[in-house]
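Every protein chain except one is present and positioned as in the full complex.
Chain IDs A and B follow the sequence of writing; residue 1 opens each chain.
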Amino acid sequence: MAIRYTSSNCAVLLEDLRVRSPLVQCITNAVVTNFTANVLLSVGAAPAMVDIPEEAGQFASVASGVLINLGTPRHEQRAAMLEAAAAANAAETPWVLDPVAIGSLTVRTELAHQLVGLRPRIIRGNASEILALAGVGTGGRGVDSTNNPLDALEAARHLAASFSSTVAVSGAVDLLVGPDGEATGMANGHSLLTRVTGGGCALGAVMAAFASLTDDPLLAATAATGVYTLAAEQAAARAQGPGSFAVEFLDRLAGITTDDVVAGLNLRPVGTLDSIQ
Amino acid sequence: MAIRYTSSNCAVLLEDLRVRSPLVQCITNAVVTNFTANVLLSVGAAPAMVDIPEEAGQFASVASGVLINLGTPRHEQRAAMLEAAAAANAAETPWVLDPVAIGSLTVRTELAHQLVGLRPRIIRGNASEILALAGVGTGGRGVDSTNNPLDALEAARHLAASFSSTVAVSGAVDLLVGPDGEATGMANGHSLLTRVTGGGCALGAVMAAFASLTDDPLLAATAATGVYTLAAEQAAARAQGPGSFAVEFLDRLAGITTDDVVAGLNLRPVGTLDSIQ
Partner (left out) sequence: MAIRYTSSNCAVLLEDLRVRSPLVQCITNAVVTNFTANVLLSVGAAPAMVDIPEEAGQFASVASGVLINLGTPRHEQRAAMLEAAAAANAAETPWVLDPVAIGSLTVRTELAHQLVGLRPRIIRGNASEILALAGVGTGGRGVDSTNNPLDALEAARHLAASFSSTVAVSGAVDLLVGPDGEATGMANGHSLLTRVTGGGCALGAVMAAFASLTDDPLLAATAATGVYTLAAEQAAARAQGPGSFAVEFLDRLAGITTDDVVAGLNLRPVGTLDSIQ
């Protein structure tokens, strides 16, 4: 099967993001709020962490995109998440669900199943989380993925079809699956991204930013993943370790050019991914 | 109208801050707690994020200064804010109100109006927030200012007179308005400060630190803004992007000298600000 998008399609969307600076509401976990906001600011979006009941729904109806991340789902946040998802749907605002560490932890797992029923535009997770959300497996060791993204391909297609969502599975290679089951791989990124907390979570916020720019959520998820993982490669080339990597990564998200994206994205048919694991 | 303070007045206060290391209680939003604490430590103050009911009032009565920032006002924090403001007033501890993103978000807007009635020593916000607090306009897009600071000059004077507060309006130029309506401008800073989350919020904490050193809150707000924005200029000259800017900024807050402040502050009569927007 051919690849639906080119790196040029992704580059155009990055340019659009920088012109329009979408306002992204993040209801996300306590560990990564700061990093997520800085990632959004660096890439050219405007973050707003409005996550309390009453306000979360008010804001979702005016935001460009919404991220709902289940990393530390306190009582008030849980109510805010449901409110924001409903308001986003009512306003046709795209929203992204990141079912962090679901599986054996009961509160977030039940909430994730409730939220996915509200049909997020994009679902983003590692293989363990996608398997758990599809009802296969019991999740990984907290936020670590114990699975190869390709192991979650069928689960991703099942979720995509069930909820008319685009599903992004993060890992050593990234897998992007559209509502029609169309799947593409991307072989960019760097392992240092797993040594910085929020490396995956902030990508969900960037997906929400890109999803606000186009009616095609698969293109949005692909472009977001491409820009993000390519900036990680550029940052890793300059870093001395996880600390300097995080700093360089923010610099590169701000500095990455559309030419970099056109030249650097490594989009791959799914059938060729096994060989580069 | 002449400028009331010189850069030398500000430099003296910076020296004093480093000698006395004021203890600043911050009840602030989840996105910027870490950055705010690091900003305070870098400039020479001692942060303490005591923000739960019962303890917030206990601590406000012994702190040197208090910041109340409405960025993510969870239920417990809202109670803690009211408690801390009352305790700070009882102890004559200066406190700063930062009405983040008020306007159309109902919970924080109502709370901001309640808190301003308790007469904060300093009110700090962008033009949109100052306009909304004064009952003019409905706020900006989340934390973004959609207004020129000068557009909020009359609103700032109205707030200052109504609540005997000093009002600081942040933007491309900063505006400082005393309780008597006296207004000064400052044309320091760098746009990279808007690409790091907490760039404005942490300034509120630095104002609380400076306010603990003097009976003159307008001088405190002016000195805090000057030291902060000048350190941002120094950091921008060394940075490669938003990530390295944040790192350099902390280094420069620790390294900035009183000589730098004397030489670098660009205090300006309000009437001259229009030309440098």
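As a convention for this text, contacts are C-beta pairs under 8 Å (C-beta built on N, C-alpha and C of every residue); 3 or more make two chains touch, one makes a residue touch a chain.
Keep in mind that what you see is a predicted model, and the values were worked out from it rather than measured.
A.B. asks: From the list A:58, A:148, A:197 or A:214, pick the residue that touches the absent chain.
C.D. replies: If we include the chain that is not displayed, A:197 is the one touching it.
A.B. asks: For the full complex, which residue in B:12, B:37 or B:88 touches the chain that was left out?
C.D. replies: Going through B:12, B:37 or B:88 one by one, B:37 is the residue touching the chain not shown.
A.B. asks: One chain isn't shown here. Among B:14, B:50, B:102 or B:156, which residue touches it?
C.D. replies: B:50
A.B. asks: Given the contact definition stated above, which residue among B:16, B:182 or B:251 touches the chain not shown here?
C.D. replies: That would be B:251, which touches the missing chain.
A.B. asks: Of the residues in chain B, which ones touch the absent chain?
C.D. replies: Residues touching the hidden chain, for chain B, are 23, 30, 33-34, 37-38, 41-42, 46-52, 54-55, 58-59, 62, 76, 246-252, 254-255.
A.B. asks: By the contact criterion defined above, which parts of chain A meet the unshown chain? Give residue numbers in ascending order.
C.D. replies: 29-32, 34-35, 71-75, 101, 104-108, 141-144, 194-198, 239-244, 246-247
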